[in-house]
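For this depiction, one protein chain was excluded, whereas all remaining protein chains were kept in their positions.
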Amino acid sequence: MSRGALLVLADGRFPAGGHAHSGGAEAAVKAGRVTGAASLGDFCRGRLHTAGLVSATLAAAAVLGVDPVELDAAADARTPSPALRVAARKLGRQLMRAARATWPSAELDALAREFPKGAHQPVVLGLVARAAGLGAEDAAYCAAYESVSGPASATVRLLSLDPFDATAVLARLAPELDLVADRAVEAGRRVVDEGVDALPCASAPLLEIGAEAHAAWAVRLFAS
Amino acid sequence: MIATGVRATARIVAREDGRGGTALPVLEGDGPLALRRTRASGSEARVMLVGAMSGPLGGDHFAVEADVESGARLRIGSAAATIALPGQAKGESRYDVRLSVAEDGELHWLPEQLISVHGSDLHVTTRVEVAQSARLVLREEQVLGRAGEEPGRLTSRLSVRVAGRTVLDQELACGPGAPGGWDGPAVLAGHRAVGQLLVVRPEFTREPVAARMLGEHAALVPLAGPAVLVTALATDGLRLRRVLDEALASLG
Partner (left out) sequence: MHLDHTHDGPAAVSADAHRIDGTRRALRIGLGGPVGSGKTATVAALCRALRDELSLAVVTNDIYTREDAEFLLREAVLPPERIAAVETGACPHTAIRDDISANLEAVEDLEDEVGPLDLILVESGGDNLTATFSKGLVDAQIFVIDVAGGDDIPRKGGPGVTTADLLVVNKTDLAPYVGSDLGRMAADAKAQRAELPVVFQSLRTEAGVADVAAWVRAQLSAWAA
């Protein structure tokens, strides 16, 4: 692996559309469930161990060569909220665009043809990691980190939260990020042998419900 | 002394009886899982799960298997809530439900709530196979702790295939020892009752149902397949049931 390529892919400024998504934070802020650094930390921890773990495993499994079409269908089954399915595909398509310009690859071209409207973002992320010469662990880390960095930076904008506090929240989650990335790689290897039913399917009811509430708002700052 | 848990399996097979009704050629329960056939309604056979014990206790392993054969109609309920209790045997207890509905069959799986009592450790797995033209209504309700009590550890996985394709695969883990954040603002945020209602109907392919909110803490969503899922949170089991009942009624 190239540690340099990992930094390029994991950079929050990688132009793949993430800045316009709050990872559920906008809905949680409006509902009064996230009001400051402490509740942001709880929110991020919950998202990391549910949606984050599932995303990280999808990404790891894609790096390990599991059929992306099967992974995409498994992601659908793990994402009951249609608003979240739409967001995941939008982000997948945007990541695909950025990655094909950054790390041109026949695999990415083939996936883009298969999913002209976008595959689930973590599945694309896995193939992007492959194209960038990265491994399953790298992809799992990127997905797990994105699952918490998105809500943290969105909350800075939504609550005018002190950015140092938000960054400290992320730093305190680092040991759990390591844990989730490890579990994701392990599960990803099982998927290679046992098929997509071995993917974790940890769910977070309020992320699903909040995403539907958010999608129905007339006025919002973030796409999801 | 190491106590080992109880193993119990209940099996149900529903079959068209050729006279416009549904027969139950297999209706077997053992130990704590007793089955009772109740009065049929039209072509639909009805079965009650009667828990002779209030288990599962720690270390117990319960299983329910129901197969609805083509054209048959079956409704399964339970006489009382299932209560997950701590037991003398160490380790988790398991409750596995396996349901299948063949072509043109219909199954209503509507058990009472599962109550996760402080100190218990239960792993529930519900796997459902639904044929393309079959219909399903499935309700799952979990109440975390008796009134004013901390919950036990509960992990509940629900996976549903329609015509061989997985349309839903979800696992909720909560209680002491569950991964971090389970009671936080992304997952349960202090709600003590959580439930799901899943409805599979072939006509959803032609007439998809639009997503909608059911109050602040429940949403009805179309899955990627001919199925609709309601996910609801509530402060208690009664309020949860009200939301799920209203959602089912609204689907007609």
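Note that the chains take the letters A and B in the order they are written out, and that residue 1 is the start of every chain.
Convention: contacts are C-beta pairs under 8 Å (C-beta built on N, C-alpha and C of every residue); 3 or more make two chains touch, one makes a residue touch a chain.
None of the values given here were measured: they were computed from a predicted structure.
Put simply, the hidden chain is in touch with A once you look at the whole complex. Summary of contacts with the chain left out: across A:31, A:64 or A:98, the touching residue is A:98.
Contact with the chain not shown here comes from a single listed residue; of A:67, A:162 or A:186, that residue is A:67. Where chain A meets the chain that is not shown, the touching residues are 13, 15-22, 67-69, 90, 93-95, 97-98, 100-101, 104-114, 127, 154, 157-158, 218-223.
Everything that follows uses one rule, which is that only the chains that are shown with their structure count from here on.
Considering their complex, residues 157, 159, 165-173, 179-182, 184-189, 194, 211-213, 216-219, 221-224, 229, 231, 233 of chain B touch chain A. Those residues of chain A whose C-beta lies close enough to touch chain B in the complex are 24, 28, 31, 33-34, 39, 42-50, 53, 73-74, 76-78, 80-83, 85, 176, 196-197, 199-209, 212-213, 215-216.
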